[in-house]
Structure formats: structure tokens, C-alpha cells
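Removed: one protein chain of the complex. Kept in place: all other protein chains.
Now for subunit A:
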Amino acid sequence: MNGDRTMFDLSGRKALVTGASGGIGEEIARALHAQGAIVGLHGTRVEKLETLASELGERVHIFPANLADRAEVKALGEKAEAELGGVDILVNNAGITKDGLFVRMSDDDWDAVLEVNLTSVFRLTRELTHPMMRRRFGRIINITSIVGVTGNPGQANYCASKAGMIGFSKSLAQEIATRNVTVNCVAPGFIESAMTGKLNDKQKETIMGAIPMKRMGTGAEVASAVVYLASTEAGYMTGQTLHVNGGMAMI
């Protein structure tokens, strides 16, 4: 710490969070904003973004875009870079699922998940990396998942996209480390969200049995890991994956 700066202070930093209209993304946006960052909220549901923006008040911009559309992904990067005056922190959080047992998985379900969860990350990150390199500062934080490491029946497409994200992050981290741009992942386990809210009691019980903490995590607990990786203090962390999973997998 130097002077009156507190630890993990993000004042003056500009962050773009994709998927900020969803549970975890919303908490990430809140947490970065609470640390003083100027936050760009990307999402597909405009009303949800507007509600969150009005709750946060100042230092907020909204960027609706469909990540399944490659032209929109490029435009999102350009718009965020211009409107925020340079993106210092990119949080690739947006993701979708199209679950189904592998032998019955359609090409469409495979393609849709890979396109949104992985290809859009590649394209958006490519758009924003070069300016970060030029400024000699950047934080790229990719929200992967525990299942990207452990696998999960019924989610071959989703797990492939999340594992892909980890390999992508490690490669990029090595290429741009000398430019003071770090690339890391956060891998949540079971987190209270609309997605896990759909589970029935029996499914929940099975899951709890596998979690040493005997509870689901919260979006805020995931967001804390993101705040750390986004901070100046995390300057020597790159190519890593932080697992936030209540001990469900110790990797």
C-alpha cells in the first residue's frame, strides 16, 4: 500500500463486465464498482442492465450486445474502449448452457455454447488487448467453472468451453506478461443463482454431500476473487485459476 490508498482500491480503473445482467456478473460489477472502478455493464437484457446501473448510480455505462453475433462482439469492444476511455479490466463472465447427454448432443447446442462461451471471449479480448499492451497495464479475468477442470455429465459442450478458456488464458498470459497485462481465471463451484435455483431438493442434497462447506457459494464470494485479480496488488499473478468452490475440488 502506498499513501492513503487502501488495498484493492480500483479508483480510476475502467472495467468491462460481460454478462452483467446475470447473477454472478451482477455481483462482479457491484464489487468492482464498490472498489471505485468505472464499470461498463454488458448484457443482453437491457432493462436488467438499466436497473443495475440506476442502483449503482455514478460511474456506470451500459453496453447491450449479443455475443453470439461476431459483428456485435467487435462493436462491443470498440464501443467500450471509446466510451470508457480505455478498458483496464476486462471480465469475461457471460456464458450459456445447452445441457444434454453427449450421445444426443446436437451440432447446434455444441456450436451455440462454444460460440458464446469461448469464441466471443477470443474476439472481445483481442479487441481490447492491444490498447492494454500499449498502456502497459491490463487485467483480463475469465470466469470459467469448476466443471471445466473436473468435467460434468451432460455438459460436454459447456465443460469444453470452460476448459478452453483456461488454456486460452495461459497462452495469452505468457504472450503479454512483459506488457504488465495479466490474464487469470476464476472458477466458481456451485453458486446460488437462477441456474442452480432450478435444481430439485434431491439434486441439491447430492451436491451438498460433495462440498466440504455444506453450502453453495454466493456471487459476492466469486466477485471478491475477481476484485483481487483486478487489483494492483495482484500484479505478479498471471496464468492462474482461482477456485472458489467451498472445497468441492482441491486443485
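Methods note: a residue touches a chain if its C-beta (ideal position, glycine included) is under 8 Å from a C-beta of that chain, and two chains touch if they have at least 3 such contacts; residues count from 1.
To be clear about the criterion, contacts and distances are computed from a predicted model.
*Asks:* Of the candidate names "Acyl carrier protein", "Spermidine/putrescine transport system permease protein PotC", "Aminomethyltransferase" or "Potassium-transporting ATPase ATP-binding subunit", which one corresponds to the UniProt protein name of the undepicted chain?
*Replies:* Hidden chain identified via UniProt as "Acyl carrier protein".
*Asks:* Looking at the full complex, which residue from A:130, A:170 or A:204 touches the chain that isn't shown here?
*Replies:* Candidates A:130, A:170 or A:204; residue touching the omitted chain: A:130.
*Asks:* Which candidate, A:55, A:175 or A:205, sits in contact with the chain we can't see?
*Replies:* For the chain that is not drawn, the touching residue is A:175.
*Asks:* Take the complete complex as the reference. Which residues in subunit A touch the chain that isn't displayed?
*Replies:* Residues 130, 133-134, 175-176, 178-179 of subunit A touch the chain absent from view.
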